[in-house]
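Below are the structure tokens for one structure; questions will follow.
Apart from one protein chain that is not included, each protein chain of the complex appears where it belongs.
As written, the chain order gives the labels A, B and C, with residue 1 at the start of each chain.
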Amino acid sequence: MEDKLETIYKRFKENEGNLISILQDIQEEFGYLPEKAIYWFSEQLDVPPAMFYGIATFYSQFYLKPRGKNVITVCSGTACHVKGSEKLINSAIKELELPEDSNTTEDGLFTFEKVNCVGACSIAPVVIINKKVFGKMSAEKLVKELREIKKNE
Amino acid sequence: MIKVKIDGKEYRVKPGITILQVARENDIYIPTLCDDPRLEPYGGCRLCIVQIKGMPRPVTACTTPVTDGMEITTTNEYIEGLRKTIVELILSDHPNDCMVCEKAGDCSLQELAYFYGIRTNPYYGERRRYTTKDNNPFIERDMEKCILCGKCVRVCSEVQGVGAIEIAYRGFTAKVTPPFEKDLNCEFCGQCVSICPTGALMGKSSLGKGRQKDVKKIETVCPYCGCGCNMTLHVLRNEVIRVSSRPDNFHEGWLCVKGRFGFEFINSPDRLKRPLIRVKPRDKNSKELPVPDLNDFREASWDEALDLIANKLREIKDKYGPDAIAGLSSARCTNEENYIFQKFFRAVIGTNNIDHCARY
Amino acid sequence: MAGLATVFGSGAMTNSIPEIENNDLLFVIGSNTKENHPIIALRMIQAVRKGAKLIIADPRRVPLVRFAHLWLQHKPGTDVALLNSIAHVIVKEGLIKKEFIETHTEGFNEEFLKNLEEYTPEAGERITGVPKEKIIEAARLYAKAERAGIYYTMGITQHSHGTDNVFAIANLALLTGNLGKESAGVNPLRGQNNVQGSTDMGCSPNTYPGYQKVTIPAIKKKFEDLWGVRLPEKEGLTASEMLFEAEAGRLKAMYIMGENPVLSDPDTGHTVKALKELEFLVVQDIFLSETAAIADVVLPATCFAEKDGTFTNTERRVQRIRKAVAPPGEAKDDIWIINEISRRLGYNMNYAHPEEIWNEIGMAWPAVAGITYSRLERGGIQWPCPTIDHPGTPYLFKGGFPRGKGAFTVIKYKPSCEEPDLDYPFILTTGRMLFQYHTGTMTRRVKAIEALYHEPYVEINPEDALDLGIRNGDTVKVSSRRGSIVLKAMVTKRPERGVVFIPFHFREAAANMLTNSKALDPLCKIPELKVTTVNIEKFKED
Partner (left out) sequence: MNKHIEIKVCTGTGGIAAGGLEVLERFQTCIEQAGLKAKTLTGCLTHRVGCRGLCARDVLVDVIIDDQKFTYQYIKPDMVERIVEEHIINGNPVSEWLVTEDYLSFYNKQQKVVLAMCGEIDPEDIESYISHQGYRAIEKVIKGMSPEEVIDEIKRSGLRGRGGAGFPTGLKWEMARNAPGDEKYIICNADEGDPGAFMDRAVIEGNPHAVIEGMLIGGYAIGAKRGYVYIRAEYPLAVERLKKAIEQARHKGYLGERIFGTDFGFDIKIKLGAGAFVCGEETALIASIEGKRGMPRAKPPFPVQKGLFGKPTVINNVETLANIPSIIIKGADWFASFGTEKSKGTKIFALTGKVKNTGLIEVPLGITLREIIYEIGGGIEGDRRLKAVQTGGPSGGCIPASMIDIPVDYESLARAGSIMGSGGMIILDETDCMVNVAKYFLQFTQSESCGKCVPCRIGTKRLLEILERITSGRGKEEDLKKLEKLSNDIKASSLCGLGQTAPNPVLSTLQYFRDEYEAHIFEKRCPAGVCRDLLTYTILEEFCKGCGMCLKVCPSGAIIGEKKKPHKIIPEVCIKCGACFEVCKFKAIKRG
């Protein structure tokens, strides 16, 4: 872990980065923000860890816990909303059997989340499955896709 | 100097200062929960909104600098209506358990609720609930009472230079917290406690010891390091129950952990209460660190102890001369005590063998 | 203090705490301000926020380093070399304030300049371990600042050449004219609430109240008249000398009021032995301290909250303390006790209230004559304050130095008494931590503090720890030529390699079991608590 953090630290120095870019880099590397990594940087930069924590919890992009292997994102922008994204969300939650207090399945295979508009409103409703954008999605199609992934795992 | 008009009256003021500063200097009341003259303006609570002629919407007095010719209205029905809504909103997300709250009587929010006569609140709804408790030994953090004024966060970073807490999350779920919601681990100066407008932050050692009524407040000086911080001892029934410091003193009311929370020794059961006379002879051969043990002594009356000392000192002086006696004074005694101690050695014993441990 | 008094004719902080905020440069050397003078550190942080530059010279990465623009991590005991090489650069680059030197100082001569010559930045680097670029930068920052203040504490004074260190600091301020003006100066920060006061009050073997020398006949006469008795002629013993005299059997009785030298003085073994040699030992305290434990008579005294009086803080500010609660049991305040003993010895003091004493002090020392209890009701007053209408003095030497001119001193770097060798390869420096205070008689009786900070520890650099096979939290044995203690290792980058730090608050592992009482500064007799060589090993239970 330390080697990876050193690399991020170097990049931060070279690119005149800031605390947000450090967190983005850590997340890029580890998939989430490990507590240890934050304390490591806190010591390197003599910046209180609380400051990192404040930033990490402010921006919705950051995750403090590891995420699922497959990330399903349903857009809930206005266009998607009026075109029925609510239904997609309900069917996905049901299909994935998500626990009450978490958006990641217990087996760690799926993370499911809503996002504010991905800017593909003209093909609403939109779902992003592992970074691939699916437009004009329906609940049936989404369930089919999810089952497909489950089958291949 | 520039001219501004506040509520119809003209004032000549320094340019660049804020409307709130002008108001404070001229004793014009504008309510605020998030402003403190010792901190950077924040503009979060919005209670200090005022109207300025020519501006489309109200602005906050704490963040808006005065400009020449500015015409400011600090109070009217409209503004007071907005302020009342703000207080109602804060109260709608507050435990409102003033009956048992440590801060009652000294709480800015309670004061505002009283001022605006808020008995029933038109706004109600979800309230923040926190189940985990902060187990640090110094500061009670009841975040359900927190109104997110951010003063604690600012004092911790701007004044104390620590940054142990930060506002985490956002919107309705925003919360002042140490990193990763752990127990607070900081310098425990308690600056945050002193500046908190509500009962969200309290000193643990004072909890349940008494509120404002009947508390005597005595101005004195901290017994620890040489900074000489002014402090106020809150005394109830012959017990110091709390220490605070006035923002208008020369250290601006700041204290450190020892000054603010280190007063418990006053009431320690270990305090010496009667003179002691040694009964167990000293073990001259041991160079080990002595272990204090009351069993080595017996209690004595003052007369007995003082007579013994006087006699012993006279005896030694007579036998070996005054220079066989020496005194060590204390850097923690008062000037007056130190003065008479050295006077005692010089004038009564007759020696200049007088020093204090921390003379260097 | 003795050092400063020699240079300027007065030994105290030249400037006051609120002024710090308007400094544009702060040079903090040998002071862990954030932990030992927390509220003064807040002013420094404010100054930095307002744009001041902060230079810190300290062998440890003290918390204030977070706010520093430049941190000089010099080896313990090399302060003179560091300060002289900074002075060297200031002179060489022509950054001195000529006019100030000409009108206000003396001793800026050939000898002084010649001595500085050898302290090139290169030489400075060799001795102190601080890169020469940083020495040069520090010199430029300090000399070019409009208002530069120097702040130091025991990290400067607790050395066998502590006075030299102070002289070297004074030289810097004299070279750059940073005296006699606001937000500058030379500022020793006093470690205890009333050190300033107890020195002011004449609790020292060579001066009466107000730094008036006991050896000057006219002064002696003045006090004899005031007190109505004949007074002794010769100077008395210093605290460290008292212990040597006691050990030798020549000092027979001691009366210790509110101090705990067993824990706070160097070489505990020596202190204990010396005190035990006494025929009669009286200790007056609020707790049964380690020193009281070996006393013949222990008298219960009152604490700050139980009495009236005044304290004088580190910036010469005299302030009132007030009685808030009644003392426990039969405990009595010191004034009553001394009154009583005096009476029994045939001298009637009979002070009814501290105010009477204060008024007498005003008669004895003109610098506080203008300070009265009724004036103090409105807040503290900084001495000198000679008359009732004088506002007090925030900063000293506005019109010049009391001794006439500020004196430059020729100072040579001398190594500390102990230098690391094969048997004792580490340098131990002792000091305080934020939460505990001095020997802990008060703070160790505060539950919250004890809950978190009850354990003694030794700070070790990670690389040293690696070499010794020590991990964070391991139990280690630290030994010196005088003794050994066992405590937890705290592996941290705070000290540099080869240096370890132990706070001296803890009786369980009393740091002063290790320190040296024989290495004293020749002038003021302060012991070298900041440099002791020690060995460290992993502790094995026998």
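Methods note: a contact is a pair of C-beta atoms (placed from the backbone, for glycine too) under 8 Å apart; a residue touches a chain by one contact, two chains touch by 3 or more.
All values reported here derive from a predicted model rather than from experimental measurement.
K.L.:
Where does the absent chain touch, in terms of which shown chains it meets?
P.N.:
A, B
K.L.:
Looking at the whole complex, which of A:L23, A:I72 or A:L96 touches the chain that is not displayed?
P.N.:
Result: among the candidates, A:L23 touches the missing chain.
K.L.:
With the missing chain put back, one of A:L98, A:A124 or A:L146 would touch it. Which one?
P.N.:
A:A124
K.L.:
Using the touch rule from the top, list residues of chain B that touch the missing partner.
P.N.:
Residue positions of chain B that touch the missing chain: 41-46, 49, 57-60, 63-65, 81-82, 85-86, 89-90, 92-93, 122-123, 125-126, 147-148, 150, 166-167, 169-174.
K.L.:
Over the whole complex, note the residues of chain A touching the chain we left out.
P.N.:
Those residues of chain A that touch the unshown chain are 16-21, 23-24, 54-55, 58-62, 76-79, 81-83, 87, 90, 94, 115-124, 126, 131, 133-135, 139.
Note that in this section only the chains that are shown with their structure count from here on.
K.L.:
Busiest chain-chain interface by contact pairs, anyone?
P.N.:
B-C
K.L.:
When the C-alpha atoms of chain A and chain B are each averaged to a single point, how far apart are the two points in Å?
P.N.:
Each chain's C-alpha centroid was found; their separation is 44 Å.
K.L.:
How far is the middle of chain B from the middle of chain C, if each middle is the mean of its Cα atoms, in Å?
P.N.:
27
K.L.:
For chain A versus chain C, what separation do you get between their C-alpha means, in angstrom?
P.N.:
That pair's centroid distance is 56 Å.
K.L.:
At least two other chains touched by the same residue of chain C: list those residues.
P.N.:
Those would be 66.
K.L.:
Can you tell me which positions in chain A touch chain B when the two form their complex?
P.N.:
So the residues of chain A touching chain B come out as 35, 38, 47-54, 57-58, 64.
K.L.:
What does chain B use to touch chain A in their complex?
P.N.:
Its residues touching chain A are 157, 162-170, 177-180.
K.L.:
Please output the residues of chain B touching chain C within their complex, sorted ascending.
P.N.:
136-138, 158-161, 187-189, 204-205, 216, 218-230, 233, 235, 238-240, 249-251, 254-258, 261-268, 270-278, 282-284, 286-294, 296-297, 302, 305-310, 312-314, 316, 319-320, 322-360
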